[in-house]
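Sending over a structure as structure tokens; questions will come in a sec.
Of the protein chains in this complex, one is absent; all others appear in place.
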Amino acid sequence: MASKNGDIPRIGVYVCHCGTNIGGQVNVPEVVAFARTLPNVVVAREYKYMCSDPGQMLIKEDIQKLNINRVVVASCSPHLHEHTFRKATLEGGRNPFLFHMANIREHVSWVTQDPEKATEKAKAIVEAAVYRIQFHEPLESKHVPVHPDVLIVGGGIAGITAALTLADAGKTVYLIERESSIGGHMAKFDKTFPTLDCASCILTPKMTTVKDHPNIHLMTYAEVLEVDGYVGNFRVKVKKKPRYVIEDRCIGCYVCIEHCVYKTPKHPSEFDEGIGLRKPIYIPFPQAVPLVAVIDPETCIEFKSGRCPKKCQKACREIVGRDAIDFTQKEEILEIQVGAVIIATGFQIFDPSRIPEYGYGRYPNVYTSLEVERLVNASGPTGGAIVLRDGRKPQSVAIIHCVGSRDRNYNPWCSRVCCMYSLKLAHLVRERTGAEVYNCYIDMRTPGKGYEEFYEKLLHEGVHFIRGKVAEVTDWTINPEEAGKLVIRVEDSLIGVVRRIPVDMVILSVGLEPRSDAEELRRLFHISCSAEGWFLERHPKLAPVSTYTDGVYIAGACQGPKDIPDAVAQAGAAAGEVLSLVDRGVIELEPNIAVIDARRCSGCHVCIALCPFSAIAFHAEENVARINEALCKGCGVCVGACPSRAISQQLFKDEQILAEIEGLLMVD
Amino acid sequence: MAYFYYPGCSLKGTGASYEKSLLAVFAALDIPMQELPDWNCCGATSYMSIDEKVALAMAARNLAIAEENGRDIIAPCSACYMVLRKTQKYIKEYAHIRESILTALKQAGLTYRGDSVRIRHPLDVLITDVGVDEIRKRVRRPLNGVRVFPYYGCLIVRPKNGFDHATYPTSMDVLLEALGCEVIDHPLKTKCCGGSLTGTLEEVGMRLVYILLKEAKKRGSHAIATVCPLCQFNLDAYQEKVQKMYSESFAIPVMYVTQLLGYALGAQHTHLGLEQHIIPVQEVFEMVR
Amino acid sequence: MSDFEPKIIGLFCNWCTYLAADLAGVSRTPYAANLRIVRVMCSGRIHPEHVLWAFRNGADGVLIGGCHPGDCHYIEGNFKTLRRCLLLKRLLEQFGVDKRRLRLEWISASEADKLRRVVDDFTETLRAIGPFARETPIFRPARTEAPGAVAASTDTKEEG
Partner (left out) sequence: MEKKKVGFYWCASCGGCEEAVVDLAEDLLTALEQIDIVFWPVAMDFKREDVERLDDGEIFATFINGAVRLSEQEEIVKLLRRKSRVIVAFGACSHMGGIPGLANGVAREAILDYYYRNGPALESREPMPPDPERTWKEHGFHLPRFYENVRALDQVVEVDYYIPGCAPPPNVVKGALAQLLSDQPPPSGTVLAATHALCHECELNDTKPEEGIRIQAFRRPHLVDKIDPHTCLLVQGLICLGPVTRGGCGALCIKGRMPCTGCFGPLDGVRDFGAAALSFVASIIDADDPHDIERILDEGIPDPLGTFYMYSLPKSLLFQKVLPSNGRRTARTEPRREKAESR
């Protein structure tokens, strides 16, 4: 039978063993023998690894020697290797779209326990592919230019790193940060493990470089509102929240803050995790970038009552002469156009009040690790003094690991950073207070360069290590030594006894969680989340910073718990991916667009309202609808509705889909 | 919504004041409640350890009767509550148990389809179905100034009961707050009261009783509020004994939360079984400011 | 009937349910081998004809998998398939086809386990309903004739 474009299909079928991944479960020789019986199959072969060079070579040789003009590879998911084999088909001398992939690994061998059933299912999928490929036609891919600018969402260490890498390469970068300053979680830390570098010593220079870089447009106190378009051509709407201080005029001199009607700070500082206080007008921390004050309308008297003497405004106007404070500032919506996006929105910490037996929120001397980071930080609210809420210096401190992590009741995953930061805090607390420090851990996990050595060092610093999951933190005391203290009840599983350890301070090493609004962001950018809520990478090993949405990349802890070195490495990787995309300048679009056959179109208007991208318009003079190829994203919704069968979708034509269904059902 | 009330043996015996006050509270809140017709032992106590199958079948009989009438069961006794829930779960999850229980029920002319009958604790009903706001509205004699030590016991929260936290429950706290009480926060809410150990391993049992009494005393409690007949009995009856063993004097009234509720909702004293306690409870109400 | 293995055609969108099936593979989540998957870019591409074609060619059930509402890669294609499915189910019922044979599920890229549950459950449901070809009186050729009734055509006794 001759296919539509006139040639007689000569099909080559290549079944991959994928080592034992497929071959271990599917009887590959049987599938190959079966494939040989299928119509128009000229050759069917098996190979250990089809994706390898010799595997691809088989295809190219068969095209040239046996005049194969249709290629079916039965191996893994098309999401993994479709591109590889299309390329091989092209290099063999055929149009790359005369190829189809049968997924017999992800959809068969890896999910089917009975080898016989797996083999039958693989046959069905191969038969479907053979039926389908008869209806494939040569297609031309369209190329569209890539806008060279880049959007980075999130100004933590990952976002900053990516921004600087790209800006240094000459790209224009829009860096969007929700808070009033960039810096993210890292800015809150005092020291970083395992080298005990001062966090702000290594971060602050990068922050100021961001601010001064001519290629970086920094937008703080801003959020992404809408995303439109596709790889190479995204249109993004950004909302700039009003900070009530004009950014260009403010010089960060603190005079307004000094003159606020609140003589002393009364409101918990978000940056200090509530350990320190701030005024309604404030600069979150001294190294903030941009160093610009911000007014919190929730606590500012002017916003609450409208009857504030507005001393801050007066001071700015009269003392500083800048007149930077503007109570009438409104939110601004900006629209930017970029070719690629890096999402680096980070994580949030686990809320330990969800575990009431640890007493967080009930016992004042139970802290989260992040609160203690602010306590030990030299620029924190206590100037680095580790003191209890009543000002006393703790004599004994317990650090509870895995709070909210590795726990089926809360988060099942290991948060990866807690062991190391707990060791760091243990070291700092011991060093600064001389207190007895008890680390209660489940397992000590210190894989990383210099990490195990750091643990080893701590073991010799007189820090106590107790292997056991803490049952509770209680103020129930049973003897005088415990009086006035918090008691940790923990089974020490190395000596097999339940211990009661009275301490002054408890540090909960809280785990990392996806941000609560990750879901909204995910929808904005059309990317996926894993079941846990972390942004999903395209491939866990081979494409760790790519997503299934072309042109959108992820970096840092928004993809999963990560320490600073890993977040920075990922940021670099994401920047590299973006550079490779942007510098290519053009992208090849999958030619799976919908096409209207004007001779068949009856002009019935049904398709027009259905197109989500407004790509279809009616042409009255010819009484037909027309698709704007540049706008069509290839969803096929119009094809599924066209009553005249005038619209077809390339690569997903009805004939192809029906043939595939038919083929799938031929094997019992 | 109408409920079946499943008293179990305790509420007809040592826990008589629990029954009295519970009925008074439900009457005061206009909650229709009827004793489960022809109920039998829940199968707790020794039965469960002697012959689990028979014990489960006995418990299931109560479920079957309730299901016939399509009503939820309120099981105030913690042991009944736990055993009935356990029975329901076993029937649902283990085919062989389900089979033998259904066979047994069949011989009694009964059948049991599934888990349409919900086993409810009075706290659950009060918090979830009635609501704290409603109760707060109905309070006629607020218990302002009464310092109450809420004690939940070990059974009603484990395994997860769906209406309260397993290690740090708060449903009773919330209720007591609504009555005006000063609720004492403490970490022993679900610690063991000594349970049946007071009769078998007396020393251990007494120590557990002592821990609770001491903590309640230390925290300045006017009363301990319980929801379990065994907890109530252990903590009430052994105060003198504990006093001797640990040379520390105790006289803390141990009340059912329903007695405090009933009082606040305006039920008559005589309907609350207030006289049926070893440590007198009248003085608790004298603490009202 | 216990050895009846239903055939299920899965019409899965490229971005969510197809990826969930890939993830089920990567995470080695076994499920009933009865499912055979066809990939489309969007569930909105699916035409009722595809479903009927599947039944006609021997499928016992059709599972349409799309992104959760609000998650569609193409903004709202999944709503189009929802509308078509709801109407198609009504039509199938009129055809005498058990409407449970057509199932629409929103399964996101991360929900490999949901995919497993749905496929296993669907397989069980179809096992209970039985083969499509024997289901309805209008497809079922008369086997026995009541005495005195008009003679049946032998011509229409094919398959089934």
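We call the chains A, B and C, going by the order they appear; numbering starts again at 1 in every chain.
Following the convention adopted for this analysis, a contact is a pair of C-beta atoms (placed from the backbone, for glycine too) under 8 Å apart; a residue touches a chain by one contact, two chains touch by 3 or more.
Source: prediction; values computed, not measured.
Peer 1: From the touch rule at the top of the page, work out which displayed chains the omitted chain touches.
Peer 2: A, C
Peer 1: Of C:I8, C:L52, C:L102 or C:L115, which one is in contact with the hidden chain?
Peer 2: Here the residue in touch with the unshown chain is C:L52.
Peer 1: Tell me which stretches of chain C touch the chain missing from the display.
Peer 2: Output for chain C: 47-49, 51-53, 55-58, 69, 76, 79-80, 82-84, 86-88, 90-91, 94-95, 97, 133, 137-139, 141-142, 148-153, 155-160.
Peer 1: In terms of residues, what is the contact footprint of the unshown chain on chain A?
Peer 2: 1, 9, 37-40, 127, 130-131, 134, 600-610, 616, 618, 620, 623, 637, 640-645, 655, 658-659, 662, 666, 668
Please note the rule applied: only the chains that are shown with their structure count from here on.
Peer 1: If each protein chain is taken as a node and each touching pair as an edge, is the resulting graph a line, ring, star, complete or other?
Peer 2: Shape of the chain contacts: a line, open at both ends.
Peer 1: Nearest whole angstrom, what separates the Cα centre of chain A from the Cα centre of chain B?
Peer 2: 48
Peer 1: Going by the contact rule already set, what residues in chain B reach two or more other chains?
Peer 2: Chain B, residues with two or more chain partners: not present.
Peer 1: What residues in chain A touch two or more of the other chains?
Peer 2: none
Peer 1: List the residues on chain A that touch chain C in their complex, please.
Peer 2: 77-79, 103, 105-108, 110-114, 117-118, 120-121, 124-125, 128, 523, 526, 528-531, 536, 540, 548-549, 592, 610, 612-613, 633-637, 639-641, 649, 652, 654, 657-658, 660-662, 664-665, 668
Peer 1: What residues of chain A sit close enough to touch chain B in their complex?
Peer 2: Contact set of chain A toward chain B: 356-357, 359, 362, 472, 474-476, 478.
Peer 1: Which stretch or stretches of chain B touch chain A in the complex?
Peer 2: Those residues of chain B that touch chain A are 165, 167-168, 185-188, 211, 215.
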